[in-house]
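What you see is the complex with one protein chain gone and the rest in place.
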Amino acid sequence: MSQQYPAILVIVPLLSAFAISIAGWVNKRLCFPIIVTALSVVVYASIGLLLTVLEKGVVIYHLGGWPPPVGIAYYVDHLNGLVLVVVASVALLNVIAAKKSIEQEFPDKAAPFYTLYILMVTGLLGIVVTGDAFNLYVLLEIAALTGYGLLAMGEERAQLSSLNYLYMGTIGACFYLLGVGYLYIVTGSLNMMDIARLLPPLYQSKAVLAAFIICMVGVWLKMAFFPLHSWLPNAYTHATSAASSLIAPLVTKVMVYVMIRLILTIFTPEFAFATMALNNVVVWLAVIAIVMGAILALAERNLKKMLTFIIVAEVGYMVGGAWLGNRAGMTGAILHIVNDALMTLCVFLVVGNIVYKVKGYAFEDLQGLFRKMPFTMGAFVVGAMSIIGVPPTCGFFSKWYLILGALQAGHYGFVAALIFSSLVSVVLFFRIFEICYYEPFSDHHGHDHPPEPMDEAPLLMVVPLLIVAVILILVGLYTGDIVNHIIKFAIPEGLV
Amino acid sequence: MSELIPTIIAKYNYWIYITLMMIGLYAMIAKNNLVKKIVGMNIFQTAIILYYVSIGVKKGATIPISTGGHGAAHEAVHAADYLNPLPHVLMLTAIVVGVATLGVALALCLRIYSRYNTLEEDEILAQIRKK
Amino acid sequence: MKIIGLIITIITGAFLVYAAIDFPAWSDPNSPASTYLSPYFIENSMKDTSVPNYVTSLLADYRGFDTMFETTVIFTAGLVCFILLRISGGKEPETSHYRHVLTGVTVTLKKGHKIPESEDFERIDDLWTPPDLIIKTSCRLMIPFIQLFGLYVIAHGHSSPGGGFQGGVILGASIILLAISHDLRTALEKMREKVVAILCPIGVSIYAGTGTLCLLLGVNFLDYSALASVLHVDPIAARSHGIFMVEIGVGIAVMTTMIWIYNNISSAGKYNQGL
Partner (left out) sequence: METITSIKPLLAVLVSLLVTPMLVSSRNPNVREGWTFVAAIIKLAIVASMVPAILQGTEIVYTVAEVFPGVAIKFKVDAFGMLFALVSSSLWIVTTIYSIGYMRGLNEHSQTRYFCFFAIALSATVGVAFSANLFTLYLFYEMLSFATYPLVAHHQDREARSSGRKYLLYIVGASIGLVLPAMMICYNLTGTLEFSKQGIFTGTEPNATMLVLLLMLVLGFAKAGIMPFHSWLPAAMVAPTPVSALLHAVAVVKVGAFSVLRVLTGVFGIDLLARLNLGTVICYIAAFTVITASLIALSQDGLKRRLAFSTIGQLSYIVLGVALLSPKGMIGGMTHIAMHAFGKITLFFCAGAIFVATGKKNISEMVGIGRRMPITMVAFFIGSLSVIGLPPTGGFFSKWYLVQGTIQADQWPMLVVLLSSSLLNAAYFFPIVYKAFFCTPEEAMFENRIEEAPIWCVVPLVVTAAGSIALFFYPTLFLKLAELATR
């Protein structure tokens, strides 16, 4: 059984998607149990897979029994083993937390929503697990199409934002496809490892250079890397909370994974960092991304939109870290994929809970929430601390590696940007805490205040949220183990 | 100069695809009408399909279906006689993806139209701003 | 915006042109793409799968996994259109029109009123054009042949251009043709929404299920040779049969998705009247 984990990882959610779709027409109450079971199996398989990788090294799975490069192969190493666990667990936690709000927001379309949801998870898992450059494109499109659908089911502006995302996403995916085409035309292969094997003699070729740049631009578009980020804030803001709390943590992070996979496996760091003198340009772009993301977030008076700009800044962290071209930076970027997925999940679940109870997420709607929803806000504080980068929450540790990498690369601009963004995050979040904590102001100095009744979100929403908050701290405390046992092996030894 | 022209002619498929792709890209960026953007998007995707399919072409080869039919299992097959089937397969996928994206995009447009009664982006944005 | 667009376009175009200089010339038989992998497929397809159409064997077997997701993409598109557009609960339209078949008189009813069930009246669309006998009759004649041809294309994908996608589209087109030539209600009578919506995932499930069956039989996912023990044929023939099973699934999925998308988009999700 264990050697079939890679296949199970994708097939189980895929088949369950069809089952849910059919169940929607037969008996709607079956949908939720099916999706939870399927995602639990996925989490189990992904953890099993990661353990197998830790024990025995890289796992290669031949789909259809055809060995690569003839057939498509799954290729699981420490890098995607880790990301798989993150994707699977985020999806599971989110679906449990989102059940109530899904039922509240679309009482009659819950089944198709769950179907799209799990199809998206399938797509993301497939992107992460695959070892075939073209297969990645197909799954990219599944994740994207479901994403358009999920994001469009929001408030009034959601459709327009989602359509804009569709345009940008399609350009991004097409660029990636074109880059793969360029690789194909010079190597004749589509398997990542095979391409990596065939490429070294071709490093001087203009086509390889072009393939690399085009792929990168495509992936950047998809991950909303500055200045290609314009679609993201609106698309994520106007979506329903169940959709945005799945998409916001995962999509950009998975795309960062794709970028790292391209750099590390397909093109190899020697080519990406040595042959081309692009590093510096990209890191400076990342610096601008971080600074702009932070500043644009400051300008927002709307919690959810503010968080989306933080995502833009966080993407800058990861891209910049990966492009520093050293081990510490890359470690930071990979670690930040994990951490950022978790902390974004945390804050977006909080938004979900707030929307469920307060029906709004503008700053004015947040007054007095510390008293009203103490558990939700407690988790929010943990998530915010993580985004700010306060130990022992996990956000600090990836930031540490990123700063270390920047110091080792001598890139002080990036260090400054990271510190700046931390400081701005303090302002951003404490501005919200202040509103939740102080307002509405009472005239008589808070004494003899008639305590507002507690009005917490349902248990089903709060418990997963608290679990995420605890995970944020645990991941922080176990950073040493994650880095030493997993990420260390995910980065090729050539990268110092 | 004498070398340039044969090079240009020998690779004309690439020039065509690049031209088409840029037309599509321009339409997506510059056009104001949402459906025109979708048209641009389709041109863009089709250009890539054209590129891929043109990779598969081989001089003097025929379509990748065994001329011998079912019974020809044991005859020697010369790879040079057939076009490269891989790009075709890949593009079948890309076409399907293109169709799917088109469907979703049109559905979105329909929703937008029913809400704003227009498909011109600036008019929609003006309406949003007014609120 | 136009100038920015132009600049971006020109820069991108110039970059692509620059990169294309290194590409092999068009139809060069010695290009890496033509010499590295593709000869394997051409030379071994018959031996491995006994499918003369190399595109089919490549599509459904060597890269069958891609194709499974391709089918899923189609399904996703149908589902997204449904979830975005379908207005469930069916708000009754403000006015509905009925036509007295014998006299040709159109009766317009306000919301809430109903006409007694009778053979004499038929419901018609808001923008009603008199039925064109030629179109209706010729379509009615053509549709069975179109469907037959669709089935042929699916079945014959092994040895000629065709397969599940093409056949599925043709089958779907036959129903859409019915909807265009008559009206959406007629098409929906032939193929109800629920049927479409259930058949579509079933189609993809046939694909994924075939693969899972292989997995349950102890080999890797989508390794059709395992079906040999079930079908009592040799592994190579089993691959051929496996491909066929998969193609059927694809055909069903594609057909139903085409209909599903058409129904939703043409009626803007109301399902009361089409184009």
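The chains carry the letters A, B and C, assigned in the order they are written, with residues numbered from 1 in each.
The rule is simple: a contact is a pair of C-beta atoms (placed from the backbone, for glycine too) under 8 Å apart; a residue touches a chain by one contact, two chains touch by 3 or more.
Predicted, not measured: the structure shown is a model, and the values here were computed from it.
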- Query: Among the chains in view, which touch the chain not shown?
  - Reply: A
- Message: Can you say which of A:I102, A:I142, A:I403 or A:I471 touches the chain missing from this structure?
- Response: A:I403
- Item | Missing-chain contacts mapped onto subunit A | 385, 388-392, 397, 400-401, 403-404, 407-408, 415, 419, 422-423, 426, 430, 434, 437-438, 441-442, 445-449, 451, 476-481, 483-484
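In the analysis below, only the chains that are shown with their structure count from here on.
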- Which chain is in the middle, if each chain's centre is the mean of its C-alpha atoms? A
- For subunit A and subunit B, let me know how many angstrom lie between their CA-based centres, rounded off. 29
- Could you state the distance in Å from the CA-based centre of subunit B to that of subunit C? 19
- Query: Just how far, in Å, is the C-alpha centre of subunit C from the one of subunit A?
  - Reply: 32
- By residue number and range, which residues of subunit A touch two or more other chains? 134, 138, 141, 145, 148-149, 152, 159, 184-185, 190
- Note on the structure: By the touch definition above, subunit B meets two or more other chains at residues 25, 55, 86-87, 90, 93, 97, 100-101, 104, 108, 111
- Note on the structure: Given the complex, residues on subunit B that touch subunit A span 25, 28, 34, 37, 41, 44-45, 48, 51-52, 55, 86-87, 90, 93-94, 97, 100-101, 104-105, 108-109, 111-112, 115, 124, 128
- Message: Touching residues of subunit A toward subunit B in the complex: what are they?
- Response: 134, 137-138, 141, 145, 148-149, 152, 156-157, 159-160, 162-163, 166-167, 170-171, 173-174, 177-178, 181, 184-185, 190
- Message: Looking at the complex, which residues from subunit C come into contact with subunit A?
- Response: 15-16, 18-24, 31-38, 40-41, 61-66, 68-70, 72-73, 75-77, 79-80, 82-84, 86, 88-89, 194, 197-198, 200-202, 204-205, 208-209, 211-212, 215, 219-225
